[in-house]
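Heads up: the structure comes next, in structure tokens.
Omission of a single protein chain aside, the complex is shown with its protein chains in their original locations.
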Amino acid sequence: MNRLSIELPGLQLKNPIMPASGCFGFGKEYGNLYDLSQLGAIMIKATTLETRFGNPTPRVAETAAGMLNAIGLQNPGLQGVMEAELPWLEQFDVPIIANVAGTETADYVEVAKTISTAPNVKALELNISCPNVKCGGITFGTDPQQAHDLTAAVKAVSEVPVYVKLSPNVTDIKAIAKAVEEGGADGITMINTLVGMRLDQKTGRPIIANVTGGLSGPAVKPVAIRMVYEVSQVVNIPIIGMGGVSNAEDVIDFLSVGASAVAVGTANFVDPFVCPTIIEELPAKMDALGIEHITDLIGRSHRL
Amino acid sequence: MNRLSIELPGLQLKNPIMPASGCFGFGKEYGNLYDLSQLGAIMIKATTLETRFGNPTPRVAETAAGMLNAIGLQNPGLQGVMEAELPWLEQFDVPIIANVAGTETADYVEVAKTISTAPNVKALELNISCPNVKCGGITFGTDPQQAHDLTAAVKAVSEVPVYVKLSPNVTDIKAIAKAVEEGGADGITMINTLVGMRLDQKTGRPIIANVTGGLSGPAVKPVAIRMVYEVSQVVNIPIIGMGGVSNAEDVIDFLSVGASAVAVGTANFVDPFVCPTIIEELPAKMDALGIEHITDLIGRSHRL
Amino acid sequence: MILQDKMIVKAQRQIAQGIFEMRLTGKLVGEITSPGQFVHVRVADSFEPLLRRPISIASICNESNEMTIIYRAEGRGTTMLAKKREGDEVDVLGPLGNGFPVDETAPGETAILIGGGIGVPPLYELSKQLTAKGVKCVHVLGFQSADVAFYEEEFKQLGDTYIATVDGSLGTGGFVTSVMENLDEEFATYYSCGPMPMLNAVQTAYTGKKGFLSFEQRMGCGIGACFACVCQTTDQTDKAYIKVCSDGPVFPAGVVSI
Partner (left out) sequence: MILQDKMIVKAQRQIAQGIFEMRLTGKLVGEITSPGQFVHVRVADSFEPLLRRPISIASICNESNEMTIIYRAEGRGTTMLAKKREGDEVDVLGPLGNGFPVDETAPGETAILIGGGIGVPPLYELSKQLTAKGVKCVHVLGFQSADVAFYEEEFKQLGDTYIATVDGSLGTGGFVTSVMENLDEEFATYYSCGPMPMLNAVQTAYTGKKGFLSFEQRMGCGIGACFACVCQTTDQTDKAYIKVCSDGPVFPAGVVSI
């Protein structure tokens, strides 16, 4: 028996570890470093209908135990992803979760419709929480009604289960979570980045050309943990948790508050081998806690 | 001429540096370490109508470049503060900003009415953003109408200018800021803590007895900077900025995005001499930037 | 007076599994007033880990301006502390809190010192000072197992020393209370430091005796300003909560509700 396996809507995961969207490109670069088939799944970079070049640079800035990014959804567009990126990933025995982004409902729907037909795309991740684009993105993620409607529209066309990625930049994340569940979401992924800013000390200007950026990394973990804890108590769909995960202990924390799997973002930049390392270390950590199967960890904070 | 002096409603500040509420008690302990008259002002611990014992322990937990706290507004109550704490502080040449907390409007009003008559209380800081109490606190800080009304009610009775302390746990902090300005606030202080959580790895239970706590420290600085940047552009009242300030560079950042003064919280725990050290270091940092008077830094991010 | 001192590491060595003894020098040493006081240690210049770690002063030597701390390298901060080498600087805030009252035992009287695990270190300086003034000290030290036990020899040189280990790998099997039960020595006072359940058991076993207990609590400031480290008193009045960092860490038995 595989102690790490988890079954989620559309996804048979060997283990609960997957790189987070935007932090792993379309897998090629990390594929040069290790065998991607080890991963539970891969969340690929956001795909939009058209090719996007993203924001001007600088696009990243370091902060205390975190970083800001404003990449701006640079990606080769739906056609590029379908023709080049996804087929390349087929050589690996790993389910792909396609991160879908857009400016208006129609874009999302069109991308979802097509990309969900790719043979290795086993689920969609609806990005209603990107803080780094002028239109669309986060605006869908801060209003429950809009979040609900977009989810329903995408759900209607998708060939695979739909996970909705929530923004932490809201007063009440439970309300958004319930709205997307009602809209038909099969799961939730959370959290996307917190909106932040850093200045250049000399000039007083923002370092990020886009002025603000999304905060990620260990700094945000307490916020992410709190939100997963809250949301997991009000929805009946599974959660893929993320925000500052850097090691096996962090994974155990996210599962404990109710996530069913965990994504690793920023930590890939700090340690490119972090995902396989975590997968390797999990069993020993579970032994230390007397945990037989990884699913036994899910929601233990609520049960205690 | 004092290069560091700043004048704000009710406050003649020798310099823009003051300890943040809750991180400096009522001054006694730090008063044993250095002369409190060096400080621009002191924001004392929240005062409520009745004595409060606060939350069970543990009340703090460390996080990456930050900490969680759930003290729960422990304080000796209005009478105790009026009779023991404030008179003791009169020996120092430093204006006091009294942090006012409560459960309902009537409490806030009563505390504000009385405490604003203390001779060394030069301004109030209305705490509508404490995440660590069951009722009151943050609920006033997440709804613009409630924030407006409470501000107006307190403003009506206060003998000194009223600053309102905003919560970062909201979708749109600009809306709250505008509401309190309309309610008559003389200034804004921001940010209070972000709601977060940390687990004990072994048990999977929250470390903080109150389950969640308020996140502060360097980790939150990018969020605080972004929010001050946003709010300073939509209100015409001054802002006292805070969130992760640990050194003179951080102070310059907060002033640059539009704060008129800066409060230092968590950093006092890391370095108890941080406030006087910052005050001492500011002039050299200003020289390096070619800044004559500290007020020249205010809002330079907007002007560039 | 409380100082923030950049102390210099004179020596650091591992004295048991995961247990380190660090000798530090600096002017802070001259400010220490009683055994059982602690210091608040910043383990790195970085913001991560952010907070200081409270560690008891295990022994002091005023002539050489040195003090020793003994700590378990377990979490993130203490693990980093364990990497310091001779000559490194450590940012130490202290001395903090009120230690064990040496005056409460008169020369010629007997005191029992009961320590558990990482609560053992402050008892060493206490025993040195009590012994020096002519108090007979009996030490009861509890550890999980032999491999994490330390300072048996050091304590033996000061007085009778009994060890209890949970797994029985050293001394008596079981807890310190197993040793205490078989101790029929008359004593004037007892002093104890260790985990809460141990303090509770000790206090219960010695009901009516004059005793002093040292408590632990998670801390922010370490100097009494943040109200993080409170514990509840048995006396449910105005002083329902007292601060471990500045009112304690040592309290007379019976004061703290445990």
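We just call them A, B and C in the order they show up, numbering each chain from 1.
Here is the rule we use: contacts are C-beta pairs under 8 Å (C-beta built on N, C-alpha and C of every residue); 3 or more make two chains touch, one makes a residue touch a chain.
Bear in mind the structure is a predicted one, so any value in this text is a computation, not a measurement.
Note that the absent chain touches A, B, C when the full complex is taken as a whole.
Residue in contact with the omitted chain (choice from C:47, C:212 or C:227): C:47.
Per the touch definition above, the residue from A:57, A:145 or A:203 contacting the chain not shown is A:57. One of B:39, B:65, B:100 or B:166 touches the chain omitted from the figure, and that residue is B:65. Those residues of subunit A that touch the chain absent from the view are 22-25, 28-30, 32-33, 45, 51, 53-54, 57-67, 69, 71, 74, 207, 217-219, 246, 266, 268-273. In the full complex, subunit C touches the omitted chain through residues 44-49, 80. Mapped onto subunit B, the interface with the missing chain covers residues 64-65, 218.
To be clear about the criterion, only the chains that are shown with their structure count from here on.
Counting C-beta pairs in contact, the chain pair with the highest total is A-B. Core chain by CA centroid proximity to the global CA centroid: B.
Centre-to-centre separation between subunit A and subunit C, using Cα means, comes to 46 Å.
With centres set at the average Cα position, the gap from subunit A to subunit B is 34 Å.
With touch defined as above, residues shared between interfaces to two or more other chains in subunit A number as follows: 64-65, 218. Across the assembly, subunit C contributes 47-48 as residues in contact with two or more other chains.
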